[in-house]
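Left out: one protein chain. Kept in place: all the others.
Then we have chain A:
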Amino acid sequence: MIKLRMLLAGLVCTVLMMTLGGCADRIEPGNLLVITAVGIAKGEKFRYHFYFEGINPSEFTETKRQNISNSFLFDNEADALSGAISAISQEIPLKPEFSHMQLIAIDDELLREGDYDYLDFADRFDQIRNNLTLIAVKDKAMKPIFSTTSPSLTIPSFRILMQLNELHEKVGGNYPTSLLQFINNLTQSGRNPILPVAQITNPSDKAESMDYAKQLDKQTKMDLHAIAVFREDKMVGELKDREARNVIVLQNQAKNTIYNYSCDAQKTISSALQYIAVNKKVMYRQNKPVLKVYMHATGTINSIQCANYFTGKSVEYTKINKELDRTIEKELTATIINMQTKYKSDIFGFGEKLRISDYKKFKEVKDRWNEEFARADVEVEVRVNVQRSGIRGEPFTNRIKNKKY
């Protein structure tokens, strides 16, 4: 009797497991189309034009490689991302898999209009991770972005991410903003979002073929040295190179960067900074906001172009420290003032600091914070501590200059 009951219980369990188990969700990786990036631009027939970058996985194996392209781009127009996904199956007999998507590129036209209707799907869909990187694409160059061969023959979206991360790690030139951060900054008051801007210089059809990788001189390049500036929910402009870097530093996102100052006509001293810490503070002085920035960093001398400027004594380190302090103060102040006057947009997160430190005041000025930011005084204080000079103390140019013939 007990045996029979056990047998029946086992049978019921097995049947329940077979019917209620996840067999229906079963996937075979061989039948998957791994989508690594999605590009969104304004459409002509429908609202949006979607670009999908799919992986050709057999190119990544030793045995099944056919030496064809390792990713492919296909596009279609639709009113929503979900519609575009269902349209993929009409083109490719594989099941699209979005779990490994790591890049969404958005045409700057959409960003300038403040149109984010396509992003809700990415925010909501369980397969899509919300730590994927968002970039803005300039000049309606969505197609070349995803189809230009990279020198190392990697997948274009991998290349963008690697380049972006390298830029961020080494010189703090840009910051890979994630979907979650972007949406947070869009929805919260006190900080306007930024996005990295991707741009193809010298786009050409030739660069979209695999043979282009064989050429030594590559004219078509990916430029990621700019950031898109938003005011409220619309993109209003972009900052390039050093200004972009200063913004990243002021956001306290930079790990390493390089600052130069001139010591002579056209000659510079450059120093690599590490352990950069930036503290921001907002306070009201006579009903006028004051933006205070305090930055501390450790530096290494990168290069000294002026002869007889530096001999390795500690007094000279102090001199370089002071010069660097002044240069960085000037640069950061200029960047903030530029933002105040040109875009009136607080992308640094001063409002956020005020919200944390003085919520009462912030509640008062919340709705007009960007205006408050624009009229604020700026006080920047920088303390750089240059401690190292590489493996050389005195530059060899000193010895050339002091040589007696």
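In this text, a residue touches a chain if its C-beta (ideal position, glycine included) is under 8 Å from a C-beta of that chain, and two chains touch if they have at least 3 such contacts; residues count from 1.
Rule of thumb we're sticking to: contacts and distances are computed from a predicted model.
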{"item": "Among \"Spore germination protein KA\", \"ABC transporter ATP-binding protein\", \"Electron transfer flavoprotein subunit beta\" or \"RNA polymerase sigma-70 domain-containing protein\", UniProt-listed name of the chain not shown", "value": "\"Spore germination protein KA\""}
{"item": "Hidden-chain contact residue, picked from the options A:S82, A:S99, A:N131 or A:S357", "value": "A:S99"}
{"item": "Sole contact to the chain not displayed, among A:R26, A:K45, A:K214 or A:K360", "value": "A:R26"}
{"item": "Interface with the undisplayed chain - residues on chain A", "value": "17-18, 21-23, 25-30, 32, 34, 36, 55, 57-61, 63-64, 97, 99-100, 102, 127, 129"}
